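Note that one protein chain of the assembly has been removed; the remaining protein chains are unaltered in position.
Should a chain be cited, it is by its letter among A, B and C, assigned in written order, with residues numbered from 1 in that chain.
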Amino acid sequence: MRYLFLSGSLRKNSFNTKLLHLAAQHLHCAHSDIANLNELSIPLYSGDIEAVGIPEGVQKLAKCIEQAQALIIASPEYNYSISGVLKNAIDWISRVRPMPFRKKPILLLAASMGPIAGIRGLWQTRIPLEGLGNYVYPDMFSLGIAHEALNEQEFVNADDQKRFTSMLDGFTEFAKKLA
Amino acid sequence: MRYLFLSGSLRKNSFNTKLLHLAAQHLHCAHSDIANLNELSIPLYSGDIEAVGIPEGVQKLAKCIEQAQALIIASPEYNYSISGVLKNAIDWISRVRPMPFRKKPILLLAASMGPIAGIRGLWQTRIPLEGLGNYVYPDMFSLGIAHEALNEQEFVNADDQKRFTSMLDGFTEFAKKLA
Amino acid sequence: MRYLFLSGSLRKNSFNTKLLHLAAQHLHCAHSDIANLNELSIPLYSGDIEAVGIPEGVQKLAKCIEQAQALIIASPEYNYSISGVLKNAIDWISRVRPMPFRKKPILLLAASMGPIAGIRGLWQTRIPLEGLGNYVYPDMFSLGIAHEALNEQEFVNADDQKRFTSMLDGFTEFAKKLA
Partner (left out) sequence: MRYLFLSGSLRKNSFNTKLLHLAAQHLHCAHSDIANLNELSIPLYSGDIEAVGIPEGVQKLAKCIEQAQALIIASPEYNYSISGVLKNAIDWISRVRPMPFRKKPILLLAASMGPIAGIRGLWQTRIPLEGLGNYVYPDMFSLGIAHEALNEQEFVNADDQKRFTSMLDGFTEFAKKLA
């Protein structure tokens, strides 16, 4: 199973990106499978830029998505909704031809320092991904009070760890069936 | 009544930005009241950038929003949802203190070259704006097949023109009451 | 200010209905201003029933809505979404002519025995109400762990009480401006 991991946060010490590292570790993936949106330097979407040519960073990300058999996306909730950074990346990817964001099994994760844990943002994140034709896994993982629930290496709480790996395993089974 | 106009599209010849010009004209506003996101060069949101300081373009936009008594936002629908460009601007603005995006009457417009006319995107756009505490006008204006419905100067169709000005007038009344 | 209170729960000892009683008390309203959906015996919506005639209970509720200057709706979240009972009432009301559910200021409340407190359901409840043209107040009140947070007469916690009355007062000001 070839996974791609994508974070909706550009912050270096992002809790969401940390969730992706923990997921990659559990799934025996290389850390290089975690797309680095900072390095790809994707601009804000503009039809005028597109008319000149799809930016190189977008093309690279599109190729990674195309080659992946399953995606795991972790994203913060900003203002009760999808992260603008993630939405901008999706908007660009949807303009690449052939459009790679179709029929991909996708798992959504969120970490948040608040108690509601980012789940409202994930519901808004489903919409463009499903609208494009992807198979977004119904269960979503969200972790509240993330600054206390995660330490450098792992989940502080065994229950969170168990909930996390059980969701990853359920998703992997789902993705294999749809492959 | 002091209006601010904001477009969710960076494209120079955007139909959405054109709607804002028509709105500004009807409301006797200066074209300078139309915020130019291209000139403000707002970066993609990152907590690391924020830690260094809110970017100047964000601060300028925040000041414009603070001074406005009503906002009119026109935005394309991208992938059944909010424009990433607009969401990114909202995400940044929500980090400015004092946060200016609160209790502002807001009217939403959308132009689209397709027949569904962008209305699904506007429903997703309501969420962060209302979540922040703004008064988003319930009626929303959407214009399908915009490349045929708009010419250089105006609406081709008198019915669209009437629907547009009647919505602007209804919104103005709403905004005045809430001022 | 003439209020109408509407509960999305039919349960006799509903925490949501209890919130309405507390709201009515704070706003010096009669308990008779709380619509009793049980007594109105509104059937499930069917175009075949409608063809014979709008049911009496629907007509009564429509008249109450028409006469109200502001509505306060408290509703449980069922399955991450709007209560079917409340949605069915809205669907019926939207068929009455003249349609009374337009330009009404509306405040949304939710009580829930869980920690997320019903807020996701309220976001879905906004959609039909705003789609019909009502002014739904942006702030929404939600009370988690309601079976511990409410006793027979009042909020157990002074902070909840304060949050509640301050939202009611903010809404009243909003409704008066829009009257």
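Worth a mention:
In this section, contacts are C-beta pairs under 8 Å (C-beta built on N, C-alpha and C of every residue); 3 or more make two chains touch, one makes a residue touch a chain.
In this text, all values refer to a predicted model and were calculated from it rather than measured experimentally.
Between the chain not shown and the residues C:N36, C:Q69, C:N88 or C:T165, the one that touches is C:N88. From the options C:L44, C:V156 or C:A179, the residue with contact to the unseen chain in the full assembly is C:L44. Between the chain not shown and the residues C:I54, C:I127 or C:M167, the one that touches is C:I127. The chain that is not drawn here is touched, among residues B:F15, B:W123 or B:Y137, by B:W123.
In the full complex, the hidden chain is touched by chain A at residues 123, 126-127, 130-136, 138-139, 174, 177-178.
For chain B, the residues touching the absent chain in the complete assembly are 80, 115-116, 119-120, 123.
Chain C residues in contact with the hidden partner, per the touch definition given at the top, are 9-12, 14, 38, 42, 44-48, 78-91, 94, 124, 127-128, 131-132.
Everything that follows uses one rule, which is that only the chains that are shown with their structure count from here on.
Looking at which positions face the partner, chain A and chain C present mostly the same ones, since more than half of the interface numbers are shared.
As a whole-number value, the distance joining the C-alpha centres of chain B and chain C reads 30 Å.
Averaging C-alpha coordinates per chain places the centre of chain A 37 Å away from that of chain C.
Within chain B, residues 127, 131-132 each touch two or more of the remaining chains.
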